[in-house]
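Shown next, in structure tokens, is the structure this report addresses.
Other chains of the complex are left out, but the ones given are in their true place.
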Amino acid sequence: MAATAGRCGATEEVLAYRRIGAYHSLTFVAPDMAERARPGQFVSLGVAGGGTLLRRPFSIYAVSRHGPWAGTIEIVFDVVGPGTRWLSGLVKHDVVDIVGPLGRLFPMPQQQVGCLLVGGGYGAAPLLYLAQRLQQANLRVDIVLGAATQDRLFNAIEAKRLSASAVFTTEDGSYGTHGRVTDVIERMFKDGGIGVVYACGPMPMLAAVSRVAQRHRIAVQVAVEEAMACGVGVCMTCVVPYRRDGDVANVRACVEGPVLNGRKVVWDEIGRQPVGDVATGDTATAANPALRP
Amino acid sequence: MTAVDPRAGASRLRSDQVDLRVDLGPLRLDNPIVTASGCFASGREIERFFDIARLGAVVVKSLTLEPRGGLPTPRMAETASGMLNAIGLQNPGVEQWLATELPWLQALGVPVVVSIAGKTVAEYRMLAEYLRGQPGVVAIEANISCPNVDDRNVVFACRADATREVIQQVTRVATVPVFAKLTPDVTDIAGIAEAAVAAGATGVSLINTLLGMAIDVETRRPKLAAVTGGLSGPAIKPVAVRAVHQVHQALPDVPIIGMGGVRTVTDVAELMLAGAKCGGRRHRDVRQPAGRHRAARGAAALVR
């Protein structure tokens, strides 16, 4: 509460910028955030440049609580628009306005079970952070990472180091198995030993992984990615339809998530108009065939 | 760390010699900084960033009679210096809000302005009835920028007669001052404001979002699931300043709560110079939840 006020938002200094394959990484000096951060949480960064006003959310990839800087956090990102382009131009000593850590963390298993981590693209980043914690807790970790191409597979070396087994898939076959992560995890479930799945990546991947896990009655925790305006729970922008108390409610990915129980997310309803609940808005009709509804 | 302990700011503010109080008709606020409905929820999530009790008042997210799940995602699209939203008034409904949120706000001791939204005139009246005599509630903001299902979904605040009807019904049962929150998407906003005041509103809140739309040219789909949505942010500030100025010219004695694109203290001061009594900061809560504590003094310094 008020005692923590001020510690959630600060102007932090860039300690390092580097490239990791197709991705970029920024490390910030942020002892308070490093102290409180847990795998699955994210930070929200103020970006500058051409009329861009909203903060950009990024998963926390790595945290160091020691060393000369008293504490640092690292994020990994892909350049997809003006905000990430601006971030990719930062250099050491630049400062960024950061709010965080935010959101719900990946819950640690309560028992000694095998953990399967499934990541797509930069979704691997928070999972590698999680893998470290699971290893520290002496849990078996298996990792499956998928991407479109080899250079978009995030940090395969670290994935190998942090797991009992690591499998890679690329959609163009440039590295590892040709195909998608869902093509390989089915077999891994059948082999047994997996008690919980953690996944992070594109929404369709999370939906597919959740379905497979559900079929095998295995617990699945997914870190979802919904566009966010505030990132702190006040604007209702980032909602995901979610089963709760026998009902479906729109829960906020930024505070009730981003980590959600994959079996409770109503994947088919994402982006669907709930019947009888149209408060505002009209719809594009056939009058404008150029526009897809 | 550059973050400041807001408690320190608070005591500095309170012990300050500057009198920051503003009178909105019969309603006196300690300072002119309020929140704008919709991006502050009811404050629980914001509390860890600054001391809510130092706000002039909290204007909560619009409440409806029944709980609402809102519209499908995507609900938001960023635009040049602004954003479009189509949330669809997701909220827990007035009953649950009164049971869980109001006591919490009341405990903080901050004046609460309750925003209400209905689909019909009757719903607004029923909402106002729920709020009769509720402790801590110092005013009602009737968000009449909502479609009227009894009139082909024409937004209430787009018509002087619908505005008059809603405000009459609300003021008839309300035990606190009523502010009408108007949409700028009208030919004559001063005329609508006059209708609201004639029907008993103490003042008006200006402005709600502008209706806007954005299309992703690659997918050829509207960027919002609801197709159109409300435009907010610095992009619309000139429209807000103009609306406040026009209404203030037409109704110089009517208190105006100004909002629209406010990010900085200077923005609040600009709306106050245009004629507003106080300024609602919405954007700031989204982008910059921390750091509000210097705002009230700054605005007062600039305007007086």
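Lettered A and B in written order, each chain numbered from 1.
FYI, a contact is a pair of C-beta atoms (placed from the backbone, for glycine too) under 8 Å apart; a residue touches a chain by one contact, two chains touch by 3 or more.
This structure is a prediction, so every number in the text was calculated from the model and none was measured.
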As a check: each chain kind appears once in place, so what is the overall formula of the complex using those labels? A x2, B x2
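Keep in mind that, in the parts below, only the chains that are shown with their structure count from here on.
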So how far apart, in whole Å, are subunit A and subunit B when each is placed at the average of its C-alpha atoms? 33
Quick one: which bits of subunit B touch subunit A in the complex? Just the residue numbers, please. 1-7, 38-41, 44-51, 61, 68-76, 78, 80-83, 85-90, 146-147, 215, 219-222, 224-229, 233-235, 283, 285-291
List the residues on subunit A that touch subunit B in their complex, please. 1-2, 4-11, 31-32, 46, 50-55, 97, 99, 226-230, 232-240, 248-250, 255, 269-274, 277-284, 290-293
